[in-house]
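Shown here: the complex without one of its protein chains, the others still in place.
Labels run A, B and C following the written order; every chain starts at residue 1.
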Amino acid sequence: MHKIYFQCDYAEGAHPEILERLAASNLEQTPGYGEDVYCEQAADKIRRACGDETLAVHFMVGGTQANLTVIDAALRAHQGVICADTGHINVHETGAVESCGHKVLALPGEDGKITAKQVRRVCEEHDSLGRDHMVQPGMVYISSPTELGTVYHADELKALHEVCREYGLYLFLDGARLGYGLTASDNDLTLPLLAEYTDVFYIGGTKVGALFGEAVVISSEFLKKDFRYIMKQKGGLLAKGRLLGIQFDTLFTDGLYFRIAARANAYAERIREAMGRRGYPFLAPNHTNQIFVEMPDRDLERLGESFVYSYDRRVDETHSCVRFCTSWATKEENVEALIRAIEDLQAGDD
Amino acid sequence: MHKIYFQCDYAEGAHPEILERLAASNLEQTPGYGEDVYCEQAADKIRRACGDETLAVHFMVGGTQANLTVIDAALRAHQGVICADTGHINVHETGAVESCGHKVLALPGEDGKITAKQVRRVCEEHDSLGRDHMVQPGMVYISSPTELGTVYHADELKALHEVCREYGLYLFLDGARLGYGLTASDNDLTLPLLAEYTDVFYIGGTKVGALFGEAVVISSEFLKKDFRYIMKQKGGLLAKGRLLGIQFDTLFTDGLYFRIAARANAYAERIREAMGRRGYPFLAPNHTNQIFVEMPDRDLERLGESFVYSYDRRVDETHSCVRFCTSWATKEENVEALIRAIEDLQAGDD
Amino acid sequence: MHKIYFQCDYAEGAHPEILERLAASNLEQTPGYGEDVYCEQAADKIRRACGDETLAVHFMVGGTQANLTVIDAALRAHQGVICADTGHINVHETGAVESCGHKVLALPGEDGKITAKQVRRVCEEHDSLGRDHMVQPGMVYISSPTELGTVYHADELKALHEVCREYGLYLFLDGARLGYGLTASDNDLTLPLLAEYTDVFYIGGTKVGALFGEAVVISSEFLKKDFRYIMKQKGGLLAKGRLLGIQFDTLFTDGLYFRIAARANAYAERIREAMGRRGYPFLAPNHTNQIFVEMPDRDLERLGESFVYSYDRRVDETHSCVRFCTSWATKEENVEALIRAIEDLQAGDD
Partner (left out) sequence: MHKIYFQCDYAEGAHPEILERLAASNLEQTPGYGEDVYCEQAADKIRRACGDETLAVHFMVGGTQANLTVIDAALRAHQGVICADTGHINVHETGAVESCGHKVLALPGEDGKITAKQVRRVCEEHDSLGRDHMVQPGMVYISSPTELGTVYHADELKALHEVCREYGLYLFLDGARLGYGLTASDNDLTLPLLAEYTDVFYIGGTKVGALFGEAVVISSEFLKKDFRYIMKQKGGLLAKGRLLGIQFDTLFTDGLYFRIAARANAYAERIREAMGRRGYPFLAPNHTNQIFVEMPDRDLERLGESFVYSYDRRVDETHSCVRFCTSWATKEENVEALIRAIEDLQAGDD
């Protein structure tokens, strides 16, 4: 019997509507490298959803590529990028940012987030200390949802926006799981607010219904200039760019992107409730599709017979922290099976 | 009326069998990042086709990414890569190799190719001249078919192999259009010979039937080590790696890859013959899917009413060099339409 | 009246014997780029002092240059360098290492030092976790004396050596202030031990009697290969290389290097004792030429009227941590003046 995956949100292919669109357009002939009508159409829909017709929208295949391209496009040689110590670029991209020559200036995050106050302190310290012997902060990188599944709220993002303006830093939001963030029950952000408060952000497709793809949305005039050159240089300009256009066009038609993300969140809430009833503590309270939970190893072993989760780290001799993920592809029957399994774990384990 | 594209070999999606396989497997759950059964299966088939079970096979999304990853994996900081002046890495990748810190050492190519003799001369000169004030050659990059559609022959590749061994250079073959090369009428190379003579090469999917994808085949033990780290660092490790595995598995089942490439070559030959009958000179005689031909502007204008080709450069006041391309997706009826149009161009144009 | 500098150990020019040698040889004609007899002679003396005739010795102008050249020569693209969070490459070189494409993997230091145990933990975690999604440790960078003036002891260095061998890491010791370390009262390291336990280290001249210059000593065969290429590429091959050769030849004649360093340490001890008598706490107990001391701001203000020190950071509302430095050039009369001034600070300040 196959185990059921709750390990990540990229275990399946794409939403069926996307596959249908790809098949339907398969033998059409279009120009390459994103200069086709599908990309233009998808970009238009995204611009409209962001409420700003002047935004530049580029489609890239994956998140690491999007991150390194945006960051290298923004920074001068001596500049670095501030991020939370748990940030994806700091931990899980094999030094992609450093490979482009830039230091990641990691700050201790709280629930995966950093604050405007922390950014201000870094900038003040830089200005008061060695200055030209130290890397100059040039950008703030955040992700929402974060690596811990938490989201930034509008006031937090606005404060980051303001401190970035004050110190001349770009603000970049990695939205690899943006759909799950924007549809979380505690969310108060919107695409227009993201476009207003950041210089650049991206809307993740890979983890939210697409085969692959991230839509990079740029409001900064400096970053708009020549962005495609840097995409190409980093290997991020897909020959058959329309594959990205078609996918995002589908996701941004009739709200599909948000609908499938919301459903994944709802499933995660149900699992979270079942876990909560068992008294398992959560690593960082959140309402998106990732559940970071601390469980007795004995229970994990039992669940592991039927379900795949992602191991995070050991807490103590008998407990571990793990991640369960729902996604746009999660089936209700599997959610129910997991909940039943949680409920069946015998009392007295803890 | 839509014009018919002969502009490039990536104007359509993928061979229908690939789309079917993607749809059929769409909701299966697999591990990410190329660690799934489809990738393993495809790699096995490629290893078998190359006659060497020890080869490492990695799947990447595009050619520029494959080129920069392979080259950066191979070279130390002070080393550069020798290639023809027309080489893709020298001209059409926005400095991707330099972006990784390495100089491209361009040599004058003949019909897009460089020779073992040229490589030897570069190495001898390096050893006799400034040495540590000059970039040290560390790799030879060739592509087959070349940018001009010509192919390397077995004796040429063997000679390059030998000079590379002698001087301690890696030999890397970019096979973005490899299918068209291996099925060309004047070809005497095989996958086993490629695996034997090069340290690393790749089998292009993007231009030969896949939605996207290049299969990097590594025989060098040094390059095998930690190659996935560098793929990840450069943004080249696809989250849903199985998309690549499924595509290459399909292409390497029942010889699909070679069948569709051979058909494209046959179509190109028919077009070439029609052009030859009109007396148009070819830029570099070849038997693959790209036709570089010199034509009067008047004829080009006429053809341009119904067909899209790729403009290369002006030859003189009344003539230009252009490229017509067939591909795995080219329809016979369109080939025939183009041939008729060529035949209909009035005599006395030239 | 001029204030007296105890701010750093590079406030003066060079030991007079060096200036004399430079003047005496000034109009001799020698080959450039370190291929002269003076460099060869100095390298020989250093090899002899290290007890290993097979060592490669190269002379570079400054420490940042030496650090980035050594690190870039050693690491492949996906590798990073482990160091203490206070490490010079992590904090005070404007991202020079990242500029070469490599991440600095900072560990919490104790008194500026890291341990073999910490290195082992990083390597074990890397092997057990994401692996190819994370930067691979490729080198351990330490300095001795550290940024806090403390030194590594022979057993600590041996333990680092062993863990590096076990996990395939290079061990690199930055010896910008090596003279002060090797002549500290608590030192048990020697040049031969350094050559044995590290893969590469350097002997700092800039801060120990030379106008400028660091002698890079390499025992690793891999690093020896082509090191000059990378020196040249990074702008670190001095045209009139003999200037470096002459300086190190002088410093390594009749033990001048160690004599002048020992004297600076002795002066620092005397100052430290005076401070100790006043009850000022030291940041990290050490016996080299740097004194990191916590003092009441009122006292600092008084001392600041006649002496220049280096401000480190605020401790609380009325206390700061500062650095006083002696050097090869420190005059005894100035040491005495400083001690008198410390003694004259009125009691009850604290």
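Please note the rule applied: a residue touches a chain if its C-beta (ideal position, glycine included) is under 8 Å from a C-beta of that chain, and two chains touch if they have at least 3 such contacts.
This is a predicted model, so every value here is computed, not measured.
Given the contact definition stated above, which residue among A:Glu124, A:Asp186 or A:Asp226 touches the chain not shown here?
A:Asp226
Please pick, from B:Gly87, B:Gly101, B:Gly213 or B:Gly241, the residue that touches the omitted chain in the full complex.
B:Gly101
Could you tell me which of C:Gly168, C:Pro192 or C:Gly235 touches the chain that is not displayed?
Counting the whole complex, the residue in contact with the absent chain is C:Gly235.
Considering the complete complex, identify which of C:Gln79, C:Thr94, C:Gln118 or C:Ser219 is in touch with the unshown chain.
In the complete complex, the chain left out is touched by residue C:Thr94.
On chain B, what residues meet the omitted chain?
Touch with the absent chain occurs at residues 77-78, 80, 91-95, 98-104, 130, 132-136.
Which positions on chain A touch the chain that was left off?
For chain A, the residues touching the absent chain are 72-73, 76-78, 100-101, 131-133, 136, 226, 228-233, 237.
Could you please point out the chain C residues that touch the chain left off the display?
Contacting residues on chain C, toward the hidden partner: 2, 4-5, 7-8, 10-14, 16, 19, 22-23, 25-32, 61-69, 93-96, 99-100, 206-207, 211-212, 229-230, 232-240, 243, 329.
Rule of thumb we're sticking to: only the chains that are shown with their structure count from here on.
Averaging the CA atoms per chain, pick out the one whose centre lands closest to the mean of every protein CA shown.
Given all protein C-alpha atoms shown, the central chain works out to be A.
If you average the CA atoms of chain A and of chain B, how far apart do the two points sit, in angstrom?
Going by mean C-alpha positions, chain A sits 34 Å from chain B.
Between chain B and chain C, what's the gap in Å when you average each chain's C-alpha atoms?
Result: the chain centres lie 50 Å from each other.
Measuring centre to centre with CA averages, how many angstrom lie between chain A and chain C?
42
Indicate the residues of chain B shared as contacts by at least two other chains.
Chain B, residues with two or more chain partners: 100, 229-230, 232-233, 237.
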